[in-house]
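One protein chain is absent from this view; the other protein chains keep their places.
Our next item is chain A:
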């Protein structure tokens, strides 16, 4: 069981949250200009790093707000939580 630190509610058990996949995937400026392959890339293709991964979570059973978290995919350790719209934390420092 992960304990996830909601930016609004503080630490809560993982079961209160929903997962939203990779963060910072911008909607295409002009979807109609994309080829089918580019559109498929946008819809379905995500990074799969071994290590720090910025991803979206929603506190479904609490404040019901979306936020971002940086999780290490090897250890499940969550190093940062930050509000939607805030920039991705600088991951070069620390682990």
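A few points about this structure:
By definition in this document, a residue touches a chain if its C-beta (ideal position, glycine included) is under 8 Å from a C-beta of that chain, and two chains touch if they have at least 3 such contacts; residues count from 1.
The criterion applied here is as follows: contacts and distances are computed from a predicted model.
Set against the options "Sarcosine oxidase subunit gamma", "NADH-quinone oxidoreductase subunit J", "tRNA N6-adenosine threonylcarbamoyltransferase" or "3-isopropylmalate dehydratase small subunit", the UniProt name belonging to the omitted chain is "Sarcosine oxidase subunit gamma". Although one chain is hidden here, its contacts on chain A can still be listed: residues 1, 8-10, 12-13, 15-16, 60-65.
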